[in-house]
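Read the structure below first, then the notes.
Only one protein chain is missing from this complex, and each of the others stays in its spot.
Let's look at chain A:
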Amino acid sequence: MTTAAPIEKKSLRFKARSFVAFALTPEAPISDWLHRLDRWTANSPGFFEGRPVVLDLSLLKPGSNDVTALVSQLSQRRIRVYAIEAAGVEDLGPDLPPLLIGAKETLIEDIERTSQALDAPQTGELPKPDTKIIDQPIRSGQSIFHPHGDVVVLGSVGSGSEIIAGGSIHIYGTLRGRAFAGASGCESARIFCRRNEAELLAVDGWYRTADDIEPSSRGRPIQAYLDNGVLWVTALD
């Protein structure tokens, strides 16, 4: 049987995305640091043009007035600060860019190389297929995050756990937790499982909770996929 009904309720669309930003870490004294910055940008004019810049205040630890002054100093240099990273600071007020947490280091060379590879496929360097295979059950409370590729789980996915994949998700046991496929913006991603007891299914940000999934698909092998912005859940048997 392969019947399914589209969701009637309009649901909200949200998804997680990661971007690469340049973090500037000013040091005291600030006038010296600005001087060094000016010298550096004189050598590479236009480096910050159109690039998102995050202000990392972990070394400087300034007061909020100083932050305002620093942001305007940078904008005079055509460096637009789109977020601020400052440990231990709760709120900077509405006039300043928002606070960011959970930063990860990344290599700029890596990104440039990847984008070159994508721009120029004739060089013969194809990106490697990246599938994550998990041969153990996913337990409650575990979170599997695999932003670039498919996730294959040979066991079951427990209630209260989640899988977030850039590509498709294949589960050969029972899915009792939450599955987010196509999480980096891939609407052709799908979710497959041998037995559907899911708490939530999502593809490219479109989601359905257990309450919105047809009861007829519970306990059965299913796939979930997007068609014209509607998340379909259909039985595979």
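Following the convention adopted for this analysis, a contact is a pair of C-beta atoms (placed from the backbone, for glycine too) under 8 Å apart; a residue touches a chain by one contact, two chains touch by 3 or more; residues count from 1.
As a convention for this text, contacts and distances are computed from a predicted model.
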Protein name (UniProt record) of the chain left out of view, among "Cobalt transporter", "Septum site-determining protein MinD", "Anti-sigma factor" or "Glutathione import ATP-binding protein GsiA": "Septum site-determining protein MinD"
Sole contact to the chain not displayed, among A:25, A:75 or A:140: A:140
Selected from A:62, A:147 or A:160 as touching the chain missing from the view: A:160
Where the unshown chain meets chain A, residue by residue: 136-137, 139-142, 155-156, 158-161, 173-174, 176
